[in-house]
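One protein chain is absent from this view; the other protein chains keep their places.
This part shows chain A:
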């Protein structure tokens, strides 16, 4: 017999909990924004420009200090040397060199000549010139914004406008908290982080739409029920599904996080965070917004004033 993860007929008063959750979320968003402006993101080379070289030692374990010392003597400015995955793997980051795009290439050649090809395999070289970095930052921002607008339009088209506001508030919440997450953990923020944010947006929306769908259904069926009650019932009815789907997605994500290799680890870390806040926000952000924007006006709550439409 299948195991029930969530008992039937839960009656959790979500909207009462949201009275605590909603202000907490607002505070968390404020903290995220403060961190974003005060501490800033650990921008990767995609947006800042610069060079990233991944090398692997062929025999001995990598001597990080030695490599650092050798490279610092090259006069390439800010050189960051860090272990990465196995003890043989090293990640070298070089800040953008003054003197345009050609100077970046010269820096790579210098590093490769200095370290030589005998002891090291060059696993990955990424050079992003200052102009490309600017372009990437621009398209990244644009794509997040277009997604939001696209989603807003779709939900507006399929639901009442209050739902569209609720969904966008949820998304803003998720994006801001994800940026806060990047600011706290100081993970490299690069193109794949933008991809992570967009996927989180997609996932969170998926979740929000499921809850909203149910809210709409109950609204139509029980015309006398107060909006708070409707949201509570809808959230409880979809709770089992919300939890199960989050769990299966998390199973897949944790597998990627632990076994998918270093290259996509920061991407999956952000995604895991996103699944948590995406699930949370569909309940604690989307719901209160619907109440605030008066989805069911008081007049419609008297039994016989509203003709059955659905």
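The rule is simple: a contact is a pair of C-beta atoms (placed from the backbone, for glycine too) under 8 Å apart; a residue touches a chain by one contact, two chains touch by 3 or more; residues count from 1.
The working rule: contacts and distances are computed from a predicted model.
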(message) Looking at what's absent rather than what's present, what does UniProt name the missing chain, "Na(+)-translocating NADH-quinone reductase subunit E", "Putative ABC transport system ATP-binding protein", "Peptide ABC transporter" or "Protein translocase subunit SecD"?
(response) "Protein translocase subunit SecD"
(request) Identify the residue among A:14, A:47, A:181 or A:203 that touches the chain left out of the display. (result) A:203
(message) Tell me which stretches of chain A touch the chain missing from the display.
(response) 1-3, 5, 8, 54, 56, 100-102, 104-105, 108-109, 112, 121-129, 131-132, 136, 139-140, 142-144, 146-147, 150-151, 154-155, 158, 191-192, 194-195, 198-199, 201-203, 205-207, 209-210, 213-214, 217, 237-238, 240-241, 244-245, 247-256, 258-261, 263-264, 267-268, 271
